[in-house]
Structure formats: structure tokens, C-alpha cells
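Of the protein chains in this complex, one is absent; all others appear in place.
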Amino acid sequence: MSEGKTDYIPGQYPDLPPPITEVGVVGWLRQNLFSNWWNTGLTFLGLYLVYLIFVPLIQWAIIDADWVGDSREACTSGGACWVFIRVRLDQFLYGFYPVGEQWRVNMTGLLLAATIAWLTVPKIPGKRYAGLFALVIFPVIAYLLLSGGSFGLEPVETTLWGGLMLTLILALVGIVAAFPLGILLALGRRSKMPIVRALSVAFIELWRGVPLITVLFMSSVMLPLFLPEGVNFDKLLRALIGIVLFQSAYIAEVVRSGLQAIPKGQYEAADALGLSYWKKMGLIILPQALKLVIPGIVNTFNELFKDTTLVMIIGLLDLLAIIKAALEDPNWLGYSIEGYTFAGLVFWLFCFGMSRYSMAIERKLHTGHKR
Amino acid sequence: MKIKHLLAGGSLLALSTLPVAHAGATLDAVKAKGFVQCGVSTGLPGFSATNDKGQWTGLDVDVCRAVAAAVFGDASKVKYTPLTAKERFTALQSGEIDMLSRNTTWTLTRDTNLGLNFAGVNYYDGQGFMVHKSLGVKSATELDGAAVCIQAGTTTELNLADYFRSKGMKYTPITYDTSDETVKGFEAGRCDVLTSDQSQLYALRIKLKDPNSAVVLPEIISKEPLGPVVRNGDDDWLKVVRWALFAMINAEEMGVTSKNVDEVRKTTKDPGKQRLLGLSGIKGQGLQIRDDWAYQIIKQVGNYAEAFERNVGQGSPLKIARGINALWKDGGIQYAPPIR
Partner (left out) sequence: MSDASSEKAPAAASFWRDPEKRAWLFQVLVVAVVLALFGYIFQNTLHNLEKRGISTGFAFLNNEAGFGVLMSLIPYDETYTFGRTFLVGLLNTLLVSAIGIVFATLFGFIIGVARLSSNWIISRLAALYIEIFRNLPLLLQILFWYFAILPLLPHPRQSIELGEAVFLNKRGMYLPAPITESGFGWVLAALGVAIVASVFIARWARHRQDTTGQTFPVFWTSLGLIVFLPWLAFGITGFPLSWEYPELRGFNFRGGITVIPELFALALALSIYTAAYIAEIVRSGIQSVSHGQTEAAYALGLKPGQTLRLVIIPQAMRVIIPQLTSQYLNLTKNSSLAPAIGYPDLVALFAGTTLNQTGQAVEIIGITMGVYLTISLSISAFMNWYNKRMALVER
């Protein structure tokens, strides 16, 4: 009490709220944006960048854009001319697939979406069958539906396939067909048999070492020379063979990383149980390894999806190629920015979705056994 | 093992593996399968391009249709394979396509070294230059030091080099993969000059935002006879393709068009027209196809003048004049052997 010192009694003063500069919006701003002069400068620089990029973009793509109409006369406002995309949308999605038959593509697309949902949404049961369905049954159904020629369906030439549909086919067949081959190669690379190992390594390194563009050249220009006279493949199939060979090498490496992550004890335990090689792999090792590599597979698929744009070089009309072809139409000259923006947006949505999914899986797998 | 495995998987997918007949039997094979597999470009306005509905149209496409009309009496019995410049010969050699009609220049090397036969010439072209009007260039001889946009994979690159070398001039080539990029490069001002076949220059010019900002120079620096191609050693088929083209040219010469052909067929006393329309003479016997083959071509595809005007001439956005592609009697060099 003496010398001006007062003892503090708890509860003597009411609790003060925290300073306004430390909590709430202001606190968040101070902490994250204006903590010091350097940070403040960066913040303003960032804001300026946002202003510089997004304001004209939104102005062009939305505010000033033309949305309705059916010819270029409708595009008068100086912004983006989305009419072009609307008019050509059918072609961008289905290529030259006959209009009356496009329901088949839609059906396949729906089935694909359902299959993917089955595979990816955790709540839907029967994952084991989902994998089998996606890898074996779905491709058969999809082929029968798209190509036709049986069950009273009119055959549709692969030269008529194009647009987003073809992009998806190339990427999906590329990944599905490359999957078993990739697993075999990965097992081969970790095999104890020296010749099998050497061949697998050679195969994997060969395809991983060359650009896809040369692989596509090879399959389109050289493959016909490799086959006996008179035997010939459909152009799409040729491209697919190239893509599958190329892709299998990448999948092999992803799968191998999964195999390596399985503790040695698992192998030894399987051996101790007297399981044969294929039983050991098929029942013990692969189920664990493949679960681990799902994010890697999705990332590989993401890469492949973007790389399918290269088939343009061998004259297949994938999404980007068909948009470029549409830009050649004398009635729609000068709308290349709209075309490319649309292509970019579609590719981006798919790839972004996939990368998010793979990240989510990764996070899920990491819980529990994070080293 | 792996590849074999894959091939097995591939045939499981069974994306139509086409069995293709051996040389000498293309005509039989085509008759058996019921359509002509025709290689065209991936998109070249006026020659082969797809419209909004995805149908192929163009002068080169009309040759394919004429062949189908001659063989089957139905010009729609054609399946098209779009090919890049790189693939086109391999596709023909390997039997993937029955004929190639893709603005292909007839040269000695191609005729001899690649195992191909040129069936005729459906368009006489020549390489020319297009320049920005603002440069004020009037002749190709003023182009010393110019930057030249050019499309890869054709004879144009060699012609260009030869031309500048022979004139003792220097140039910078900017070689793009597709015509679309070539035009964009030219429009963006990356180069002073765009070089291509003259027919192409007109087609490319209408792609510019302001077609009037560019002029095509008068010089032609090369001969580019463009025509349909078939495989070597298959004479029967070669003759069908060749005479399908000749029939179109002969029809123009005789004044038979798709519009008047039915009437001419009923009323004509002209032995030449009678032979053309399969009413007398050798008819389709020598070619081993239907007797009214030429009638079907004219009826369904039209004569050469009709095809020309519709695709590249006044009836099209290209508006190319007939020039040397006029008939021989009109001052051009289109000339077909007689049907008799």
C-alpha cells in the first residue's frame, strides 16, 4: 500500500478487450499484410498486380463480352465474342461425330462420370469392383457405344471423333491401357532376374528419355513400316499405341516408387508364408503399393491430359486442334483469343480438379504414418 | 513381349484394323469395301476443309468425290483421312489411304523415289509472295534482306532458298508448322513477306484482319503442278483416278454441266458427248467400272469449271481467277486427252 504501489486484486478491473490492432480484421491485416515496411511494400505491389491483371480481364471476358447470337455480326461490343464458342460448341465437344448419334457420347460421358465418382467418393461402397469396372468393363462398353457397329448401333469412323471427346479418349485409354503394362515393367525393374531387369530398365529409360512429340511421329510415320505389308492400323489406334508405350514407362516409375515404399518386412512375411511370387505381389505388395501411388498416378494422368494436345501435330483433331481448325473458317476469322481462352479454361478445369484430388488423397494417406 | 502384349490389347480394343489389299488390287479392294479412303489436308481453304457441319469440301475433295462417283455412282462414298504434310506419303505407301488428294506438287523425286504415281494435275500453281502494303514493295527483286514467313514441310522452303540464291539476295526464313501460325506471324509483323503457293496466298490473305493491307506480288518463282497421287504399280487404280479428273475437264470443254447433263444425255447427237456420258464407245469397260461413270461424276460433282468456281473461284471467298487453270482453248493449260 505504501510508496504508491497498489496490490492487484484479481477481478478488480474488468478485462479489457484485446487491442484492436491485434485481433479481428485489423489484426489479421496487420499480421499478414502490413507487419513491416517491406511487407507493406509487397502488399501494395501485389494489389497493383491484381489490379493490372484482373480488371482488364474481367472487363474483356465478362462486362464487354457478347454472349448471344449466331453469327459474327452479333459481336459488336469490342469485348470477347463468346458467340463463336457457342456456335461451334458441338464441334468442340464431339468433333465431327454425327449429330444424331451424339447421345452415345453423352451416355459414355455420364457412365465415365459415374465410374469416377464410384472410384473417388469414399462413401460409395464396393471400391474393389469399381477398379475392375473402370479398368475392364467400362472400356469395353465405351468402345461398343462410341464405335458402334453392333447392337444395332450405326458404326462411327474414328476419323469423325474429335474435340474434347477425343482428348478424353486419348488420355483415358493412355492411362488405362498403360496401367497393367506399367505394373509389369515396375515389377520387372525390381525383379531378381538380371535379363528381365535390364530389359525393363532399358524400356523404361528409352521412353522416358524421349519427348512425346517424337514418339507420336514414330507411331504415325514409322509404325506402318514396322508392320507386314497390307496390315494397317487406324490412325487413332496408332497414336494410342505411341501414347500407351510412352505412358507405361512413367507409370512404371510411379508404381516402382510405391513398391519401394513398402517395408521389407512385408516381402519377408509373404515369403515366410510360402506364397508364390505372383501371390505375394498380387495379394500383399501391390494392394498396398498401388494405394500409395494414387496421387502419383493422378499427377501422371494430369500430365498426359495436357500432353494430348500434341496429337495436333499428327493430324488428330483433339480439343485444341479442332479449335484451331475452327479458327480457319473464313466466317469466323480473328477470334483466336476467344478460342484459345476457351481451350485453356477447359484444360485448366480438368487439370485443376485432378491436382486438387491428388493433393486431397495425399493428405489423407499421410495421416497416421507420417515419418 | 511387352509390345506384343500391347498389340494384343490393341486388337482387343479392335479399333478397326483395316486389311489393305496388295498393290495392283486397289480398285478391287475399293469396290469390295464400298468406299474410297481419301487422304486430304487437315484444313486448307478452297482445297480441303470442313464446314460448320463437319463435311469436307474443296477442289481436292471434289477429286475424291469424282472417283467415288465413277466407281460407285455415289459421290458420298468417300471417307477422308486428314493428313499433315509429313504423313501424307507414308499414309499412301502403307495403304492407309487409297488415294492422296492434298495439294501435292508433282516432282521428279516424289514420282520416282517415293514409290508414288501422280494421276494428273487438278490445279496448276506456282510459288509467290505476299507483302505488307505499307512496305511499298512492287517486285520480288526488291526483297533483299527481308524476313520471310514460310510453312514447313513443303517444297516452298527449297524454292525460296533457290530464288534468293539465284538473285544473290539475302533473307531470313521464319518457318512455322501450320498455315494458321504463318499467317499470324505475318500479320503480327514478324516478317515482311509471306511465301506460299499463289492459291494459298489468296486463301491466307482473307484470313488477315484487313485483307487489303497486303498485296500479292506478280512474280511466280516456281512451278507447282498439284494433283492426286496413288501408289506405284497399281495401274488399274491409277487410270480410274486419272480419268475421273479428265472427265471433269472434258465435260467443261464440251459444255456439259451438272445442271444440263440429264438433258444433254437425252437429246445430244454429238458423238463426243455420247461417248463422255457412256452412251456409246468404250464406256466403262476399259476402266473396269460402271458405264455411266463420267455421267455420275458430272451429275454429282460437276465439271472442272463448276468445281473450280465453287471452291476457289468467284463462288468462294478466295475469288481466284482461272489464269493458267483455264482450258487450253481459253488461254490456259488445262488439257485432257479425249474420251474415245
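Per-chain numbering from 1; labels A and B assigned in written order.
Just so we're on the same page, a residue touches a chain if its C-beta (ideal position, glycine included) is under 8 Å from a C-beta of that chain, and two chains touch if they have at least 3 such contacts.
The structure displayed is predicted, hence computed values, not measured ones.
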Identified contact with the non-displayed chain, of A:Ile20, A:Leu110 or A:Met222: A:Met222
Among A:Arg86, A:Arg190 or A:Lys306, the residue in touch with the chain that has been omitted: A:Lys306
Which of B:Lys31, B:Lys79, B:Lys167 or B:Lys184 contacts the chain that the document leaves out: B:Lys184
Where the unshown chain meets chain A, residue by residue: 32-33, 35, 39, 42-43, 46-47, 49-50, 192-196, 199, 205-206, 208-214, 217-218, 221-222, 224-229, 302, 306-307, 309-310, 312-313, 320, 336, 340, 343-344, 347-348, 351-352, 355
Touch list for chain B against the chain that is not drawn: 1, 3-4, 85-86, 89-90, 93-94, 112-115, 135, 143-147, 152-154, 157-158, 160-162, 164-165, 171-177, 181, 184-185, 188-190, 192, 232
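Definition applied: only the chains that are shown with their structure count from here on.
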In the complex, chain A residues that touch chain B: 87-88, 91, 95-96, 139, 143, 147, 157-160, 173, 177, 181, 184-185, 203, 217, 220-221, 224-225, 227, 229-237, 240-241, 244-245, 248, 313-315, 317, 324-325, 327-330, 333-334, 336
Of all residues in chain B, those that touch chain A in their complex: 2-3, 5-7, 9-10, 13-22, 42-43, 45, 49-52, 54, 79-84, 86-87, 90-91, 93-96, 177-180, 184, 206-207, 209, 317
